[in-house]
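Partial complex: the chains shown occupy the same locations as in the complete assembly.
Order of writing sets the chain letters: A and B. Residues in each chain are counted from 1.
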Amino acid sequence: MSYQKFRECIDACVACAVACNYCATSCLQEEDVKMMAKCIQLDLECAAICRAAAEVMSLGSGYSAHLCRVCADVCNACAEECGKHHMEHCQACAEACRKCAEVCEQMATAV
Amino acid sequence: MSYQKFRECIDACVACAVACNYCATSCLQEEDVKMMAKCIQLDLECAAICRAAAEVMSLGSGYSAHLCRVCADVCNACAEECGKHHMEHCQACAEACRKCAEVCEQMATAV
């Protein structure tokens, strides 16, 4: 698999990591932070794994598919939790997670 | 500056990043999460900068001193906030931050 083929997936992972971090810090400023605790936790886990998947792909690594497999799973979990909250940062994060999960699924089976 | 001389500082940065992440996720499980919001935010910023400083030093980079300068600052800020809370994870994080700030200060001026 060439770097160019990795490119769409790298972009989705990076966009998702940024959306997750932004969602986490925005959640911390909400009135009811406690209600957002699980969302923040998943945001942080998802951001960490997305960053790792993006980096491993940008190195053209043969382990990319394995990282993308885990990344798709955490993205789906994060999308489900974020999707429960109506705030714009949560909805935007859920969408970024869903898109990232989709391309990571493809990468996980394609490589 | 040799890699061996970087070693103590790398270790302090890595230990601080781990303590910050652990403090953040522990804060998310506290009864009063809202009271911990600023602590969590600083934990995340501090962890990110500590990881970066450790990585740049482990590459033997000439930019290490610059990263350590920023790292010392965020560690001091995080130590101050964490130090306000009596929970063990906050106290342990404050201590890791203080130690990291100290060695990063030395690195920032020594290199």
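Details
The rule is short, and it goes like this: contacts are C-beta pairs under 8 Å (C-beta built on N, C-alpha and C of every residue); 3 or more make two chains touch, one makes a residue touch a chain.
Note that the structure is a prediction, hence the values are computed from the model and not measured.
The full homomeric assembly consists of 4 copies of the same chain, 2 of which are present in the displayed coordinates.
Operating definition for what follows: only the chains that are shown with their structure count from here on.
Superposing the C-alpha atoms of chain A onto those of chain B requires a rotation of 180 degrees, given to the nearest 5. Each chain gets one centre point, the mean of its Cα atoms, and the points for chain A and chain B are 25 Å apart. Residue ranges on chain A touching chain B, taken from their complex, read 21, 24-25, 28-29, 32-34, 36-37, 40-41, 44.
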